[in-house]
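I'd like to ask you about the structure that follows.
All protein chains of the complex are present and in place, except for one that has been dropped.
In order of appearance the chains are A and B, and numbering begins at 1 in each one.
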Amino acid sequence: MFVTMVEQKEIILPPFGRGFHLISNIIENSLSDLPNAGLLQVFIKHTSAGLSINENADPSVRIDFETIFNKLVPENSRDYVHVFEGKDDMPAHLKSSLTGHSLTIPIVNGRLGLGTWQGIYLCEFRYQGGRRKLLLTVIS
Amino acid sequence: MFVTMVEQKEIILPPFGRGFHLISNIIENSLSDLPNAGLLQVFIKHTSAGLSINENADPSVRIDFETIFNKLVPENSRDYVHVFEGKDDMPAHLKSSLTGHSLTIPIVNGRLGLGTWQGIYLCEFRYQGGRRKLLLTVIS
Partner (left out) sequence: MFVTMVEQKEIILPPFGRGFHLISNIIENSLSDLPNAGLLQVFIKHTSAGLSINENADPSVRIDFETIFNKLVPENSRDYVHVFEGKDDMPAHLKSSLTGHSLTIPIVNGRLGLGTWQGIYLCEFRYQGGRRKLLLTVIS
């Protein structure tokens, strides 16, 4: 017989500036007593910020992420129809669908099963994104 | 003791034209009696359409999505080798790997835990994509 559980928690991040930010520690510190095996899902309740997993060591990686995402989805294009919420709004929507709004991470031996170089990124695509809400769900 | 369950349902969407379409209502109406807490996974069984989450209010956002995705992955490029299924086929494959083919959404208090401005998008990348099949899985 297996005892299975769904645990949920909403957390509110401090405001981050525009760019890509490592939030692995914030996520891990929000979760007490992870199960031995399961899945953690992290879901961001916004449409102008995203979540991703990437390199957790050299900050220059996150600088290049900001540069190249701005090249992929330029800010001052005449293409946009949706402009009334600011020049960073529509690009933020588009970028967030490229990174996605949720991550699912295996839980192994009571810890997040991330690779050695993997960290959790908050992708803040607005200049003043404010305090972002995350929903954490643990299935075990 | 926790009672856990996996519930599954396949639904078939009505045909949508090329573009980005809000299907939150279709998904929600397909699900009766959501559990108190859990995860909903929505999976599209196709390789030329995708799923995403984004802004659910202003239709101009979805127009800009179509415009910019066509810029990211242009239709009439000489680069493509895979052309025999029509000019919209290979770009559709590529775009669908950018948005992804599934979404996982937390279920909170018996409802989808989407943020205020979040809606579920069907990303139809073909002109005549036809009726798309979705697999809904609820873990609770």
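To be clear about the criterion, contacts are C-beta pairs under 8 Å (C-beta built on N, C-alpha and C of every residue); 3 or more make two chains touch, one makes a residue touch a chain.
Since the structure is predicted, the reported quantities are computational estimates derived from the model, not experimental observations.
Engineer: Just one of B:Ser24, B:Gln41 or B:Ser60 touches the chain that is missing; which is it?
Structural biologist: B:Gln41
Engineer: Touching the left-out chain: which of A:Ile53, A:Val81 or A:Leu136?
Structural biologist: A:Ile53
Engineer: May I ask you to list the residues on chain A that touch the chain which is not drawn?
Structural biologist: The missing chain touches chain A at positions 1-2, 4, 37-39, 52-55, 58, 60-61, 63-65, 67-68, 71-72, 98-100, 103-106, 108, 113-118, 121, 139-140.
Engineer: Where does chain B touch the missing chain, residue by residue?
Structural biologist: Missing-chain contacts on chain B: residues 3-8, 41, 43-47, 72-73, 79-82, 90, 93-94, 96-98, 100-102, 104, 133, 135, 137, 139.
By our rule, only the chains that are shown with their structure count from here on.
Engineer: Between chain A and chain B, what is the separation of their C-alpha centroids in Å?
Structural biologist: That gives a centre separation of 19 Å.
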